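There's a structure below that I have some questions on.
All protein chains but one are shown in place.
Entry: subunit A
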Amino acid sequence: MTAAGPSPASPAGTPTTAHPEPSSDPGTSGGACPYSAHAETSAAPLPETLPNAAPRGACPFDPPPVYQQARREQPVIRTKLWDGSSCWMVTRHDDIRRTLRDDRFSSDSNRPGFPFLTAGRKALTTDNPTFIRMDDPEHARLRRMLTADFMIRKVESMRPQVQELADDLLDAMVKGRQEADFVADFALPLPSVVICLLLGVPYSEHDFFQRCSSIMLRTESTPAQVTAAQDELHAYMAELTRTKRRNPDDGILSRLAERDELSDDDISRMGRLLLVAGHETTANMTALSTLALLRNPRELERMRAAGPEEAKAAVEELLRYLTIIQSGVSRVATEDVAVGDTVIRKGEGVLCMINAANRDEDVFPDADRLDLARPGSRRHLAFGFGVHQCLGQPLARLELQVALTTVLRRLPDLRLAIPFEDVRFRTDMLIYGVHSLPVAW
């Protein structure tokens, strides 16, 4: 394998399928990252303890190289967190699936040992937790109040509406102009308007709630800043809920209010979660996907020519390849559990690095290559796995399918308006993407 010597934790029970050699022929074929970056990974031996927020390599679409190296050489490894504490980092696809589907790993951030990604995150998740930081049965009770709103059939019925919205936004973006910021004028407003409509939140307040969510998701935010932003958003949602109790509409907040079992605070927490999750993630996937396609002209032409079914598969591959959740998915063991060859002790934290798992060569051959026609791309873990798997994934898929096909169809000369080297990537945010994307057409 590498100069690092025999891997100390090669998983038992994976007999003949050794990990393929790190790509030794990078960048020569269409769909590969436009950098000869993939061979850099195994250059140095892995440190005993990995940094939690390792730097990205030369290719901004790839996960940090050291996590890729860990997946090949030591797939369950110690990592050091911001506060000096350490926990486990899991990087293989199969190990992460098992971990996230195992109820001996808890999502409850109030349990001792739960790994927090930043100081701000600790304040955010322990202060006023939503159901993503709870375990069943309480998690299931609350989640099931929302699953009907995001089921496949329901979301699919929104396709014409989302299409119309995408067309309207593009009309406004191109009107009288030759350049625009694709993030501010299209990628962000599209999912933001949709989640507002679903919830019954006035979109006119978007400056306010986008500012709050931006503070909550910035890795450098202090605990005080994060708590203040969350409190502000919480108070806004609670007040909105009281308004809905008096004047109900057909949005989710009103329907939650109609149930007798939830307090204003309960509903505010759920609304907060949906509002933040509902626009930050899809917005960043839309912009980053567009940039990745602009950098891979052959794949861009494939997307432009794609019929509905091909577009669906293409979105799955983009979700796999880009995996914007760049921090780990946190869990804590409630008893001793073996992951691969490693026993995670009760009370120890685990970070599941889904970005590394989605490049696992055992599952996705030639994984560092963007291939919109890849068979089985839907096996990606971009939405997580287990009972906490993203509730809004059908909506995210729909929005991405509509957004990307519409933009490419309507703007045949779409191009980046600044040098690629000047694009500002969101390395400072828990959700990856680009801060802005100046484009011309």
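General remarks:
The rule is simple: a residue touches a chain if its C-beta (ideal position, glycine included) is under 8 Å from a C-beta of that chain, and two chains touch if they have at least 3 such contacts; residues count from 1.
Keep this in mind: contacts and distances are computed from a predicted model.
The unshown chain of the complex is recorded in UniProt as "Ferredoxin", chosen from "tRNA-splicing ligase RtcB", "Ferredoxin", "Molybdopterin synthase catalytic subunit" or "GXGXG domain-containing protein". Among A:144, A:177 or A:259, only A:144 touches the chain left out of the display. For subunit A, the residues in touch with the chain missing from this view are 100-101, 140, 143-144, 147-154, 378-379, 383-391, 393-394.
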